[in-house]
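All protein chains of the complex are present and in place, except for one that has been dropped.
Note that the chains are named A and B in the order they appear, and that numbering of residues resets to 1 at the start of each chain.
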Amino acid sequence: MKGIVKFVQGNEACVEGALYAGLDFFAGYPITPSTEIAEHLAFRLPKAGGKFIQMEDEIASMCAIVGASLTGRKVMTATSGPGFSLMQEALGYAIMTEIPCVIVNVQRGGPSTGIPTHVSQGDVNQTRWGTHGDHSIIALTASNNQDVFAMTVEAFNISETYRTPVVLLFDEVVGHMRERLVLPQKGEIPIVERLRTSVKAGVDYHPYLPREDGRLPMSDFGGVHRYNVTGLYHDMWGFPSDDPGVVHGLIRHLVDKIENRTSQLARFKDFYTEDAEFLLISYGSAARSARHIVERRHRRGEKFGLLELMTLWPFPYDLVKQKAAGARYIVVVEMNTGQICQSVRLAVDRPERVFLANRIDGVLINPTDIQRMLHVIGGKGV
Amino acid sequence: MALKNYIRERFFPHFWCAGCGHGIVMNGLIRAIEKLGLSKNDVVMVSGIGCSSRITGYLDFHTMHTLHGRALAFATGIKLSRQELKVIVPMGDGDALAIGGNHFIHAARRNIDITAIVMNNRIYGMTGGQYSPLSGYGTMASTAPYSNIDQSFDVVELAAAAGATFVARSTTYNVIEMAEMIQNAILHKGFSVVEIMSQCPTYFGRRNKLGDAVDMLKYMNRTTTTIGSQWIDEDQELIEIDSEAKEEQLKIERGIFIRKERPEYCAAYDEVIRRAKEGK
Partner (left out) sequence: MQGGLDKGNPKLRELVINRQWCKGCGVCVAFCPKHVLELDDKEKAVVARFEECICCRYCELRCPDLAIEMPLLPQYGPNDLSA
């Protein structure tokens, strides 16, 4: 990969990725540790002719990007836990109305205001089930700047492809850590543009009638097709309906369009997993420490492997099951009380093999922490 | 008839109760838009949740039925993205000023070119008649069975203080005036607010013994006046009906209260883009 090399924070890498993907509308509200994303975009977006607005709160930020997306913009907002809680209402609206948007959550410790300047991965399950009602969601994560960039581009591409919100679940360490970022050249990573309807003016357009491949071509607000958008269950024209057939069809569509593509949506990296006796599963900044351990033990000839998850939702059950098939110990390394560990246990055969190695004190889990826990798990004492 | 060009006829008769003022607001709104000769493709209508918010479904524009109180936030995203579109946001009183109060004052403060229409029937109708921030002290509601102790907002004063550059009030009785105010509001460059006092005979009228829709319209006629008119001390009939409100014997004023120029948000952002591109 060649291109401009930068030395930036993860939050800036996210900004670079968003602009590379074609972001042209951002609405947000200041919150640590995500604020740099808003600051950089306030500077960068107008230079590119895009729009930046600081709204009165995170509720309004999320609503504004959904409105903007409906006029044809590529949109994003960025926040952290407390703001993400406020966004849940409009996140559900975006899911229901199938409006593409990207939401960045640079996680800090919770619940409530928690520990604003310290790291956590406590919002994993909130991302899955934070908004009310049955639904499905896509959440991506990354552990280093290059991947933050790549996953941000992916988030836009997936959001446009499936007409659904995509959550980028970063964490404070990833967001604030400075490291090298190589900016890919234009065209190096493919960009998905919005699929717009080819239906001509005056011909009946069905905004909510999926094509055979499940995709819904959109028509921008202000264009030739006037239709309705509502958070109520709706028919193929977008008008409210309580017909049981319509309701069932829509909820199945919303869930299936994501859950049926779990394997296609699974982004991950694996290191020496083929014959690993100790399989570590991690993500985000915790995966950096996990990788350190795995590399060291692997060099010593020990059978250590790492599966770094970059798609957290929909959870790649089949992938985890397959990678974990031959492992004697499966150790999930994360900074919460076991939110992904729970899913791993559901995924694998003989879940008694699954152990949690975690920190929940606002401090990055480091290789020594993991090392100690591995000793205990392996029956070797502290 | 021309009015039918602007509605989605297949959803009629609409779901509002007999005599509901919201139908009269819709009637006036369509006539205002017709009079302005706006292309339907250039109008975006965004609403929140409640009886009033169902208006979007009946009108043949680009319509968005959003979340309770959040319509102005969605509308802000739409307007800032495509400022050539006319963005109209009809809201109920609870929608606009309780759950949506923060969005309301901030949209006014930014002076973004959106027309907010507050369909004020002083009650939450959809959920069955609970008091709203505009019900007023001494009114009855299903959640104020011993009489309401919540004071109400004055929408006009609130909007003006928050920075709206066009603020008007009318009623569903004064239909021609109402349509003209909506026209002026849509034409105004900046955040415009039109409060339209509307009747809910089913809940507000019944609980407060104000009679049916006809009685409530007559009541609005008696209790409102154009800006600058007389006190109503001498109106004995009204004092008898509304003895609780004796303390405030001012008639409610109708008319255009504020109409002024201040930089409009989208236009100001164009300047930001210009400065950013010039590197200043």
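In the analysis below, contacts are C-beta pairs under 8 Å (C-beta built on N, C-alpha and C of every residue); 3 or more make two chains touch, one makes a residue touch a chain.
Given the structure is predicted, the values throughout are model-derived calculations rather than measurements.
For the omitted chain, the shown partners it touches in the full complex are B.
Residue-wise, the contact with the chain that is not shown comes from B:N27, picked out of B:N27, B:N41 or B:N102.
One chain of the complex is left out; on subunit B, the residues touching it are 1-3, 7, 12-14, 16-24, 26-28, 31, 35, 172-173, 175-176, 179, 201, 212-214, 217-218.
One rule holds for everything that comes next: only the chains that are shown with their structure count from here on.
The mean-CA centres of subunit A and subunit B are about 39 angstrom from one another, to the nearest whole unit. Here subunit A touches subunit B in the complex through residues 25, 27, 43, 46-47, 49, 51, 53, 55-57, 59-61, 63-73, 75, 89-90, 93, 221-224, 226-232, 239-240, going by the rule given at the top.
Here subunit B touches subunit A in the complex through residues 11, 40-42, 44, 46, 56-57, 60-67, 70, 73-78, 80-82, 84-85, 102-103, 106, 269, 272-273, 275-277, going by the rule given at the top.
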